[in-house]
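Notes follow once the structure below has been shown.
On to subunit A.
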Amino acid sequence: MSPVPGHGLAKGLAVTLRTMTRRSVTHQYPDAAPHLPPRSRGVIALFEENCTVCMLCARECPDWCIYIDSHKETVPPAAPGGRERSRNVLDRFAIDFALCMYCGICIEVCPFDALFWSPEFEYAETDIRELTHERDKLREWMWTVPTPPALDPGAEEPKEIAAARKTAEKLAAAQETAAQQTETPEGGA
Partner candidate 1 sequence: MNGTLDVILRLVAVLVVFLVLPLVVGQTEHKVMAHMQGRLGPMYAGGFHGWAQLVADGVKFAQKEDVVPEGADRRIFQLAPVVSLLPYLLVMIAIPVGPHGFVGQSIDAGLFFVLAVMGVGVLGSLMAGWASANKFSLLGGLRTAAQLMAYELPMLLAGASVAMAAGTLSLPGIVQAFHWWWIPWQIVGGVVFFTAGLAELQRPPFDMPVADSEIIFGAYTEYTGLRFAMFLLAEFAGIVVLCALTSVLFLGGWHGPWSGSLGWLWTLVKTGLLAFVVIWLRVTYPRLREDQLQKLAWTVLIPLALAQIALTGIVKVVTS
Partner candidate 2 sequence: MATVASADAVGGVRGTTDVHLAAGYFHAYTVVGLVAVVGVLFVAVAFAAGHLLRPVVPTREKMLTYECGVDPVGEGWAQTQIRYYVYSFLYVIFAVDAIYLFPWATVFAAPGFGGTTLVEMFIFIGFLAVGLLYAWKKGVLEWT
Partner candidate 3 sequence: MTLAAGHPGFMSPTGVEIAFVLVGIATLGAALVTVTTKQLVHAALWLVVALGGFAVEYLLLTAEFIAWVQVLIYVGSVVVLLLFGLMLTKAPIGRSPDADSGNGWVALVVAVAAAATLVWVVVDAFRSTWVDLGGAAQGSAKVTGAILFRHWVLPFEALSVLLLAALVGAIVLSKRGAPARRSLLSKSEALPMRGVPSERKARES
């Protein structure tokens, strides 16, 4: 209970009046571009060169909104006399954004980095069928995918870079030891 009756009523009036005198927080969206936070989830882009048609994304999708068609092709042997290889070729890759709930599981499960979040969000349509984005459209979104944000200072380095660095270091060390080994017998001779 407030000490003075009507105290709460006056306080409420003060709050609204104070808010009125302040600058409003509205962004004039279509006129002014919004400031999106890093890693905004807009639309999903497909980097189809990386896709191997492993079907993981389509299978993991909770909404079953990813449609993939493919066929197998045989590739002639890399070296003469070698075995013929078979390869999956992508015929269709489509995401129905009328169903998609933007959980991002497809992007997480893709083992070959073929799917990416794009911050682009202005793809509303008047016909719901238009919301099924086909392969070429998904490929176009790729151009809007930003470079990943820099890591925090002192953060653990990304696994693939660490792995690459380790291999490079190992290689360098191996080369060095090899060089030393070749040197030593010479010196001894």
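Here, a residue touches a chain if its C-beta (ideal position, glycine included) is under 8 Å from a C-beta of that chain, and two chains touch if they have at least 3 such contacts; residues count from 1.
Criterion applied: all candidates are chains of the complex that A comes from, given by their letters.
Model, not experiment: these values are computed from the prediction.
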Candidate touching subunit A in this complex, from 1, 2 or 3: 1
Residues of subunit A defined as touching candidate 1 within the complex: 9, 12-13, 15-17, 19-20, 22, 24-26, 28
